[in-house]
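Input: one structure, supplied below.
Of the protein chains in this complex, all but one are displayed in their positions.
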């Protein structure tokens, strides 16, 4: 399903759910749909002979910026709903390792 | 057309074409189509209640990595076909300014 | 004191202390001293007529990588000692806002 499968955590199996309040969830879905349309438009730019490399690079940068904003929205929810309560659950070490790993190469 | 319209250069108007050899062009198009499918899959993950924030962050990171690789492919072509010949054309200052601007916030 | 003073949080005034265990603290100090020496060496490279731009760029990248590793060490401590216990202290919103802000433009 994913052409560039990243290293996975075992958390999917461990079962914590996605903690996104409804407003964040719908905001993330909306932005991802915009990103999808934008990537389609860049694909058509590249297929045409008439477009200019620097314009393609600028559009790629805009998409990367949009994905960074989605990343920040999901990260904020994860911190608020899951990381700040790790002390209660008693899985501080695992929660921190997992988050540091996902932030390590953050664009 | 683009929801997150970036600052544009006047180059589209100035008319230099996209200098991508056929192999690079088809590689870029293929990867952008993969990215589009991948973003659709992440959208479905977020819509489902069962997925975990960290898995969403990992998938977003994978897409950002894929876009960085596309960026590098287009940049390499632009350097090879356009920047290294600016001395012949006599538009060194413009070519450099434009490229430095697009690289400034490179993810 | 700092030539490029960043936006400050009011937290310095609020008084939470640096939570770094002794091993992390001495690791961070050691790496920062290496970075300082490395930056001095790059300065001398630039002052000399004999060095090559790409070598300077490679050395700058190495220093930026070393600073990213220091950043990750401090971030890991902050998450472990302060963020995961925000639920106990009852300052989840403030802790999350502050951390998201500092991560926003993470290199």
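When the chains are written out, they are named A, B and C in that same order, and each has its own residue count from 1.
Simple rule for what comes next: a contact is a pair of C-beta atoms (placed from the backbone, for glycine too) under 8 Å apart; a residue touches a chain by one contact, two chains touch by 3 or more.
All values reported here derive from a predicted model rather than from experimental measurement.
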Touching partners, among the displayed chains, of the absent chain: B, C
In chain C, positions touching the absent partner: 1-9, 11-12, 15-20, 25, 28-29, 32-43, 45-68, 70-71, 74-75, 77-78, 81-82, 98-99, 102, 105-107
Touching residues (missing chain, whole complex) on chain B: 72, 75-76, 79-80, 83-88, 92-93, 95-96, 99-100, 103-104, 106
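Methods note: only the chains that are shown with their structure count from here on.
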Topology of the chain contact graph, where touching chains are joined (line, ring, star, complete, other): line
Approximate Å spacing (C-alpha centroids) for the pair chain B, chain C: 29
Geometric centre distance via CA averages, chain C-chain A, whole Å: 24
Residues within chain A bordering two or more other chains: 75, 99, 106
